[in-house]
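Left out: one protein chain. Kept in place: all the others.
When the chains are written out, they are named A and B in that same order, and each has its own residue count from 1.
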Amino acid sequence: MSLGLHTRRRLFSHTMTLLSGLAVVVILVPLVAVIYEAAVQGSSAFSWTFLTQRPPIACTPHLGVSCALGGVYTPFEGTLILVGLASLVAIPIGIGAAIFTVEYAKERRIARVISTTADVLSGLPSILAGVFVFSLMFQYDKPLVYSTIAGSLALSVLMIPIVVRTCEEALRTVPESVREAALALGIPRWKIATRIVLVAALPGVVTGAMLSVARAAGESAPILLTIGDGCFHPLEGVTQQGCALALWIFIGATNNAYQNWDRLAWGAALLLILIILAISLTSRFSLNRLVRRMKGGP
Amino acid sequence: MAPGPTESGKPPTDEIVHRRGGGHTGLYVVVAIVVVLAVILSGAYATGYLKFASKSTSSCSGPASSVVPANSGQPAPAAPSPAFHPESGQTVSGAGSTLVQPLMATWETAYTNNTLYYSGVGSTAGINDILGKTVDFGASDAPMNPTQRSLITTPGGIDTIPESAGAAVPIYNLPTVGQTLKFTGAVLAGIYLGDITNWNNSLLQVANPGVVLPNACIIVVHRSDGSGTTFVFTSFLSKENATWNQTRGFSTQPTVFPIGIGAKGNGAVTTTVKSTPYAIGYVDINYALSNGVAFGAVQNPKGNFILASLTNIASAINDSNVKFPAANGDWYNVSVLNAPGAQDYPMATLTYVLVYANLTAADVGTSPTYITHAVGEALVDVLKWMVNETEGQSYSAAAYYVPLPAWVVASDMATIGSIAKTIPP
Partner (left out) sequence: MDSDNPFPPPSSRRHRRAPKWADFTFLLLTGWGAVLVLALLVALFVGFYIGSQTAIHQLGFRFLTNTVWLAATDNPVLPGNVYGVEPVLVGTLLTSALALLLAIPLSMGAAIFLTQQAPLSIRGPVGQLIELLAAIPSVIYGFWGLIVLVPIMRANIEPALASGLYWTGWFSGTPTGLDVLTASVVLAVMVIPTITAISRDSMAAVPVSQKEAAISLGATDWEVTRNAVLPYARGGVFAGIILGLGRAMGETMAVTMVIGNPSYLTPYPTSLFSQYQTIASLLATRFAEYSSPLELSSLIEAGLVLLLITLAINVVARGVLSRFQRGRGVGRE
């Protein structure tokens, strides 16, 4: 029997709707799976000492030998220092470049060049940032090849494009009339840029900064190449080898035969996910305020 | 784009919904891509670049689907944290071999005169580090090779000091086999060459009469980093199998292995084998014992299958009658493989600490100073402590390492004494 054309078309359409809905479900399966795994495995590592103790000697319980669980203090401290240093470099540069593009370069070609450069840089594979910093240090400052400073430099290379793009977008949402009015009142350009436009666009700028921080906290490839092997000793200084949560996850994952390292790696993974979630949610909250303000709200 | 309404009052016929003329570009593109792919693929198959496969009739048809759950992770019973020693004295830093890393970790906590830091980055990286003077001592299971020695620029050279001993053991993961397997050197070489692909291969069966070997493909695991353990293992294979000796040779670099999964570090090899059914790998004995991974007995030159233990490794070292060259000489040929004793384990190895013979000379041209007076004293103290029978060596057995024989300790002490004389003022 042949279905009528109408029925066939409707059936086909319903099938396609079903398939595309299925696609959404299939896409969300890994997300749920990863978060579930991290939550279940990682939460068993959470304890009062999780953040205060250093990573332990690798060990698997056997033959009456019990293992210390230790904690992720060193990786956590390392991530804070890394991301902090990287932010110190990347955020001012990024905001500065964005202000220059929007306030000074305006519609001139240089503005588009800077924008495109930032866009292109945001597609840089993260490992290449590590290779870049490594070869830089190798050429010019050998002792710093494996150091926290090298790691932060690599992270800032990845952060700068994000900051530039998001801040630029945020600054552009401020209507030109505001600037013109301020100019007409004789306010100097730098005050306009900082006291008026930047303040108006602040939620977007903050969002951009926080997004870049979230990205930097999760990066492991560039750190793998530049930070060395400092996870098992107290961090000595930014010119010495360091550690990071993302690196610790890699070490624990590839050596997961050791139960205590395996547990700590999942704990670190859960911690990292929670940190990134927190940053993303807060930045989204900030962005919503910007949108509401644009639409005339508080 | 969308066609306009019909002139008459009739409901639109079906065809109007479809575009008139044009608009099929997307379809053409897709068809073109499919045609091109089909042409390329059929060309590839026709010329033999890609091959059709027939249903595999070889005995290596893949593992059964029953899987040993990977690391089901019961929480470890709480134990008091090892005393993370308070910083004391000078910091002495070392890096290198992962074979000795667990022992070094124990030593870090036990040695309290100064602060000892050790990173297990692999033997090759350790040698690179000492050559580059980024660490106070390097550690490697493979002695420096001629190329590496030629890179030494400091007068006096680098001393090679054995500080512990261990052995490479073949670990495997066979869920259905409870007995300890026996391997000959030839079989191991065949497996790692890819000639022996199934666990129930006749050569393996011959060596293990009475054991029901599963019909499953062997999954080969090796190191992916520059490794002294690889050096030991491939040196052994080179001695045991002519094909291996002629086509692969021995080295610390993993390129000697034509097949297999690579894992970075002894710990990762242990992990990969432990979580992959029907896998085989090679690690130091301490990793196998401390992780509860099964390892096999290896046939020694006398034809006996020896299951590695601290005793038969120690006897191998003693029986091998190895003559040490000068401390800063060429140790490349120092080997305790295939020791002659009837009960000696054939894949034993010493593991070495690498230190500059003349610390003052090593400081020349370095800024900041490579080894200061204080660090020099601490370094000598640490080295003495490590090789001392009642101090560093007393921790060996519990960590599954072989304590150094007395004659090795004596030789080491002499070397360290010479180094002590060169501590910068």
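Simple rule for what comes next: a residue touches a chain if its C-beta (ideal position, glycine included) is under 8 Å from a C-beta of that chain, and two chains touch if they have at least 3 such contacts.
Owing to the predicted nature of the structure, the values given are computational and were not obtained by experimental measurement.
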Visible contact partners (per top-of-document touch definition) of the missing chain: A, B
Absent-chain contact - pick from B:Phe137, B:Phe257, B:Tyr287 or B:Trp385: B:Phe257
Contacting the left-out chain in the complete assembly, out of A:Leu51, A:Ile127 or A:Val238: A:Ile127
Footprint left on subunit B by the chain that the document does not show: 1-3, 5, 11-12, 14, 16-19, 23, 26, 45, 50-56, 60, 62-63, 65-67, 70-71, 121-122, 124-125, 145-148, 197, 217-219, 222, 224-226, 245-264, 272, 275-276
Touching residues on subunit A - with respect to the absent chain: 9-10, 12-13, 16-17, 19-24, 26-28, 30-31, 33-35, 37-38, 92-101, 103-105, 110, 113-114, 116-128, 130-132, 134-136, 138-139, 157, 160-161, 164, 169, 183-190, 193-194, 214, 217-221, 224-225, 246, 249-250, 253-254, 256, 265-266, 269, 272-273, 276-277, 280, 284, 291
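What we mean here is this: only the chains that are shown with their structure count from here on.
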Centre-to-centre distance between subunit B and subunit A (centres being mean Cα positions), rounded to whole Å: 33
Residues of subunit A defined as touching subunit B within the complex: 5-6, 9, 41, 44, 49, 53-54, 56-62, 65-70, 142-143, 146, 228-229, 232-234, 241, 254-260, 262-263
For the subunit B and subunit A complex, residues of the former touching the latter: 14, 71, 73-82, 84, 87, 95, 102, 105-106, 109, 117, 119-121, 132, 134, 263-265, 267-268, 270-271, 274-275, 290-293
